[in-house]
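Part of the complex only, each chain left as placed.
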């Protein structure tokens, strides 16, 4: 899809320096760019690579001086490039209407303008909002409520009575609402505690492939508006997750844990049960937060058990020097021995 | 669904103190309870919160003194509340019979009283026992055997020849019987070792969403009766898992490992291959058990590599004090320096 660089400058409200008639055919990464492509650079080092590439134009920050190639200057090159990607991205092509093979249950309420793909099953009493796409083979359970402009990719599953807001994206394999993991021990057996609560997902949440969000034992498991969850993540029963959070792949949260707003949980981190994480916390990759812990806001924690990053760095610095510390202590022990021997030779009754 | 408190007391065999005519409309958590709800409390602190809430009645232990609200006294309030949840839980509503869109293969044996949901596929020769529910889009492979009163939630998959006992619950996305991960190295390539064994799952096992249980290379991968497995767990080929075990979310077991009875494996823990875990062990969250290790029964282990909890606590206590130990050793080194200097001033030939 070709556009002139002047048109792109207008779309992005960027300052053009160079040839306004340049035709841009597509977007590229610097390493694989060809003539006709536009790339972006966030600093001088990237810009040097971009100048050396085959790209025809570069989006750069305002404080970088233009070289040979045509540039578009803007405050946030990465964000601008992201906006361009929205424009150049091949559209998802799902026809409106209900595929003849879709099974729609009794009393299901489907808004006009929905797209129900082959073999999707929308069970009795479920509600699907305007403009929503239900992908091939999806299962929407009895009395579940899906908001407007949602996209459920092929093979996502929403159990009975669960509630999704507007503009929610579920990638393939996401399971919303399976039973929370609850048992009591009785006569050496595990007796199931019925899980009769639900999941409530806020507007503008995106959930990655094969992630699982458990229903509450009683009440609600909640994902706040704007939160983004990666693949293979576990959210347990009765978790209350705030807004605009980030959960990276393979992280996991145990039950009844409360996570504030704008919290970032990095890959493979684990949060215990009944934990409270306040706003603006960053939890490092593979960190472990023990049950019942309170993590105060506005800090970064890592390690297992996780502690404030500054304390943890001292800790790890000391750990790295541990073999040398062992040797040092051995040396000191020998020095003390020698001094004791010397001291013994000195009569103490002077 | 309303019941009188007297009727509930009878059902639970609890001792009622208060108004026997009270009508209970539902169950609640203390924080969200309204008039007409019943809640439970396990200790004085909870009881105080319950008394302050809007709930109409409270299930409590026998040794707590009643306040203003009607109470039901019983030995195990949490278990009693769980029993009530069974009674109040909205029933799963799957009609008996075979949905017209289900595909049933040749020589499949389906008992009367099964429920086969839309787009389920039961392949050639599979056997489905009495009262079992096969959810929408499930795939039951050729010659697989599913016992009685099982529930396979939408989108679970059972490969050919696998065997499930009675009252087994598979949540959505569970995969029973994919190939174990076996390769031999030959001329720098990975040559696949055919995986021709099966999985055998005992009675009363529940498996959480997106968990994977690999078939054996030869022979059987086994899950013992009464064991409960959470979401996103990996059980590898030829694992032998005992009875009444608990595997929390995102834990994983490598191949040919033997886990005894009543073992609890906490979230994100990892067990190596050819490990033996004896009965009644608790493996802590994020623990790592190295290959070939033997963990004796009746202990708790944690850490990576995992060690007995008491040893590990000493270890971690020492690690936390490590930065101070580094400083202490520095101080001692300086003290020794000063003392050496003093000693040198003392003639040694006295």
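In order of appearance the chains are A and B, and numbering begins at 1 in each one.
We take it that a residue touches a chain if its C-beta (ideal position, glycine included) is under 8 Å from a C-beta of that chain, and two chains touch if they have at least 3 such contacts.
The shown structure was predicted, so the numbers you read here are calculated from the model rather than taken from an experiment.
The total count of identical chains across the complete complex in this file is 3, with 2 shown in place.
Rule of thumb we're sticking to: only the chains that are shown with their structure count from here on.
For the copy pair chain A and chain B, the superposing rotation over Cα atoms measures out at 120 degrees to the nearest 5. For the pair chain A and chain B, the distance between C-alpha centroids works out to 25 Å. Those residues of chain B that touch chain A in the shared complex are 27-29, 32, 76, 78-79, 82, 85-86, 88-90, 92-93, 99, 101, 117-119, 135-137, 153-155, 171-173, 206, 208-210, 226-228, 230-232, 244, 246, 248-250, 262, 267-268, 285-286, 319-320, 322-323, 325-326, 329, 332-333, 336, 339-340, 343, 346, 348, 350. Of all residues in chain A, only 103, 119, 121, 123-124, 137, 139, 141-142, 155, 157, 159-161, 173, 175, 178-179, 181, 183-184, 186, 188-194, 196, 210, 212, 214, 217-219, 232, 234, 236, 250, 252, 254, 268, 270, 272, 286, 288, 290, 304, 314-315, 317-319, 321-322, 325, 328-329, 332, 335-336, 339, 342-343, 345-347 touch chain B in the complex they form.
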